[in-house]
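With one protein chain removed, the remaining protein chains of the complex are shown where they sit.
Presenting chain A:
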Amino acid sequence: MVFLVRWSRYNPYYLDPEVRKDVYSKTETELTAEEKEQQQLKAIRPIKAATNSVTSSVFDDPVLSKFINMMMKNGNKILAREIMTQTLEEMKRKQVEKYHKAAEGKKEEIECNPYTIFHQALENCKPVVGVISLKKGGRYYQVPTPLSDNRRRFLAMKWLLTECRDNKHRRTQMHEKLSQELMAAYIMEGNAIKKKHEMHKVAEANRAFAHFRWW
């Protein structure tokens, strides 16, 4: 009996597992009606197995995990995670160096936590409006549209990674280049931010076609 593994998936009525601990420490009174419904549903429906990459620890960050997955090549998650930890360490080192060199008044302004820098850099890279190719009257137009949060996050990560992979000297390591790029994005400089601005410019140039959308 041959069981096909490649295209197999869970039945759609399986629910996603809840990994975060704070959800379970809530008492009865704090739950809203929706959450109570969800809980009742969870008591009845089967639940998917949690993947290896999610943990219930305090340090589990879904955004960071997604970024590591996008950086991963050929399934080499170990290497991707190594690069990410090295990047965060380098960012921390640079910031701590700046902190110790700074004057007394300026010390509080320097952000030392690499995770906040990463999140802020990603936020700075996210575009506000995107362009969609729509066909009207035989011609394709670039129509400006609002984007969903997932799409924006994906574009920001994609731009960061492509910029790091393409525009670097062959001797610079990925973690070095990534840390430089993230620090630059934190201050709103660098090529990833430039890509975002270019996208905005294209949307602005084609704003006349905004009415071509029907949703």
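Note that in this section contacts are C-beta pairs under 8 Å (C-beta built on N, C-alpha and C of every residue); 3 or more make two chains touch, one makes a residue touch a chain; residues count from 1.
Here is the rule we use: contacts and distances are computed from a predicted model.
Peer 1: Which of the following names does UniProt give to the chain that is not shown: "Radial spoke head 14 homolog isoform X2", "Cell cycle checkpoint control protein", "IBH1-like N-terminal domain-containing protein" or "Coiled-coil-helix-coiled-coil-helix domain containing 1"?
Peer 2: So the chain that does not appear here would be "Coiled-coil-helix-coiled-coil-helix domain containing 1", according to UniProt.
Peer 1: One chain is left out of this view; which of A:Tyr13, A:Phe59, A:Tyr140 or A:Trp215 touches it in the full complex?
Peer 2: Hidden-chain contact among the options goes to A:Trp215.
Peer 1: Under the stated touch rule, tell me which residues of chain A contact the chain that is not displayed.
Peer 2: Against the missing chain, chain A presents residues 124, 128-129, 144, 146, 188, 197, 200-201, 203-204, 207, 210-215.
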